[in-house]
Structures are given as structure tokens and as C-alpha cells.
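I have a structure here, written as C-alpha cells, and I will follow up with some questions on it.
What you see is the complex with one protein chain gone and the rest in place.
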């Protein structure tokens, strides 16, 4: 049974997600549908890209990821299929699949064959009229190349990369704030695994990087290794986002502590 | 595998939706369960009727729609099954299925055979005790007529129909506001497809009816053809509901523009 995940900014109140699922099940009755998130902030392509890329590695090879955060719907952006060594993605060509497109060997096709879409295509809801039927056809074994043209220049989101400075200090950014108010940074935990570090965010100093929430007191601000493998700033059983008053885009600095002994 | 969709005002925090799904899977283990919405405003039968009717046409023939927004639970309203040429519906007889009941050939049965319900029926949760088991029995092939009596007078919601006036102008209403703040009207796009029109809502004037959000500037108020085929008032990458301060029930007027040339 092919798995199709769904990621949108449609919310769970309106009929939009249901309509997409109806279209898929009509074309591929044995598809397994798994919701990743439908509460992406309206039109926030960057957030959707992060959530999808964070969950996707945990799905079996061959999973199809249908993602629709699509401020350009009805305009000139292409409908897209992306294929990597492990997954297929379907959605708009607006950067949503950047983390997949930058994998070695990734390919992208611009969809231009309406016989794989619904007979009537609106100009406001391609999730239902183009992307859902294409995902269902992929699940039935249709190849991306049968549905579109290979392209070499899909849209990529600008990268926000952490930096290791010559003096040893590291600068990064908060790239996601989760439900608990945990602030996930883009700094790999491996960069700051050896030695001792002082973390600076929003004018606050945090001593050291810990391994678990349970290594802090309730209500204490701490830096730790996130479940995604980067450094995260958190408050045990509280919200770092609320405590510090910052969110996505906030700068984070890591300073090596003088006299520290590498393990 | 039979498909059962679910639409309720139960929310996703409490145990109610889970209990319904457990009951269904106990009676019909291979049912495919698809959530349409559980965030219908409490007791808002009209909203539930709209959401269900908007999603249902995209599901395969034979789909069973279980919907429970039921302010009269435990009182005198009947439990109901509705059958159309494409779908079966299960829920309270309070108008929730009006768009199905007004299809040609639709039939309705008042459920009066407790052997198809849970052994113990509470007077506060018929979704779990009556409607979920009936949906499961329908999915297993039990016919509506085995579970109840055909009735000729199911409850219908009052209709809010748009009007074409003798002077050519058209009046309608907002019948739904979605997550994005898009205001969906009941005026068919076909009524205003020819010629040029001025749209008036909440004291604001909008020139013309466009085909896509992408035909407007970011932040611009526009009228366009909604994905459901009626006219919608929107703000590109913004909220028309917030901008105009209106919602469901707001009047919308369409005025033909002098000197316009029909295509």
C-alpha cells in the first residue's frame, strides 16, 4: 500500500483537505494517507519546507509527499514533482521542496500533462485539481516523466547557514519554534560537541549544552541537542519562545569557554 | 474498502472522535476513515452542512458520510440515513444533510432499530452509540431500509438563494468564511461571467471579477471565481474577513458596468 503524506496551510476546519483526500482515494483506493501538518501558517513556504523535511526521513522509501502551501496558485509557477533516492514530492515550484532538491541525484519535473489532472482545473485550488490526482497517479505507478518535463532550475529557498568563525565562535539562527516554545537552531550539535560553550540568545547567557530536558530544573533555560540533531534552546516544562520573546530568525552565538578541556 | 468520512463539532482534544472511530473499527475493521472537519463551531449545523457538501462530490461513489452536529441529541429529533445516487449520509435529522436531501431521487430513513446500535445508548452521545455503529453497518452492506423507516419530511435548512433583479443587478450573501479569511458567496460564477461587473460588499467597491489570486497584487482586495464555482471575495495573501470586518450572512451586490461589452 503506497503511503501519501499531506502537508498544507489549509487548516482542519474547512473542506479543502477532505476534498484532496477524496480525489486521491477515488484514483488510488489503497493509498495510505498520513497527515503531517495542515496548520502551517498561511503562505509560509519556509515553515512547510522545514516541517516536511523534518518528518520525511522517518518514512519508508517510496513514500510520496504531497505538500501545498501555494501563494502563487493560478499564476505562472509550475506544478512540480521531485524525486530523490528515497521519496517523491508533489506540489508547487516555490521552494517548498528545497531540502529534497539539494540531495545528490534529485530530479524535478514541471507538470504539463492535463490528462493526469482533474477534468476541470480551477485557478485557485491546484491542491485538489492537480497535485492530489498527480500524487494518486504516482502511487499507482505512473512515472514522473510521463506527467511532465524534466527541468534543471526548480526554485530553491535562500539558505540560512550557520558559520564557524576563525576565532572559534559559532553563529547560527533559530529556524523553527515548536508547539512547546522550543527554539530549534541550524547549528549542528556536532559543531559544539567537544569543549565547553557559552550560548548567547536574545541577550541571555546559557552555560553549556546539555543532553536532555531532564538535565535541567523545571523552569530553567537550557541549550540542548534537539531531536533533529541541531542545538535547541528550551525551558524545561516551559516555553523558551515566550521567556525570551524571540522566534524564527533570532541570532544565536556560541562562544568557546576559556580553559575548557576537550573530552 | 468502504470509505467513511467524519464531520463533527467535537474538536480534536477530547475523546469523542476517538471513541466513534473505535466503535466503527470494531464493527467494520476494513473501513477507511477520513476526517473532513471536527472543528465545526459548536452546534453550527449550517456550517457543517456547507463543509460536508463542499467536500463530498470529490469522494468516490458509495462513500458514507457520518456527520454529527447535534444540539438536539437526546430529544425528539430522529437519527437519520440519507441516500443519494452517489453517497450515504448518517447523522441527526436537523438539516445537516439538506444539500443531499434536495438532490433528485434522494431518500431518507428514520432509524428505529436498536439492534444496529450499541447495546447501551446514552442520551448525550448518539455519535458514538447510534451513528457510528449505523455507519459501520452500512459499510458492511446493511441497507438503510433494514435499519429504519422511510420518511418523506426530513428537516431542511432554510435556503439562502441569490437573486437576479429585473434591472440586471445581482444580490447574494456570504455563505462561508474559510481559514484564510476568503469570503465565499452563494452567487454562481456563471451568472457574472459575461460582461463587466462592479462588486459591492461592506461599503467597499471592487472592479471586475478575476480568475485567480495571482491576478491581483499582494494585499489587494479582489473578487474571483472560488474553487466551488461561486464568486469569492478575497485579499491576496491576506484576509478579506479581517479587512472588511464581515462574515457569513454579509450582503454582496453585483452591478453591471455601463458600456460593458459581452464577450
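Just so it is clear, A and B label the chains in written order, and each chain counts residues from 1 on its own.
In this section, contacts are C-beta pairs under 8 Å (C-beta built on N, C-alpha and C of every residue); 3 or more make two chains touch, one makes a residue touch a chain.
Remember, it's a predicted structure, so these values are computed and weren't measured experimentally.
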*Residue among B:73, B:155, B:199 or B:241 that touches the chain left out of view*: B:73
*asked:* I need the residue numbers on subunit B that touch the omitted chain, in ascending order.
replied: 10-16, 18-23, 25-26, 29-30, 33, 42-43, 71-76, 122-125, 128-129
*Mind pulling the subunit A residues that touch the left-out chain?*
1, 3, 5, 12, 32, 34-40, 50-52, 54-60, 63, 178-180, 211-215, 224-227, 232, 237
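The working rule: only the chains that are shown with their structure count from here on.
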_To test your reading of the model: what rotation angle superimposes subunit A on subunit B by C-alpha positions, in degrees to the nearest 5?_
120
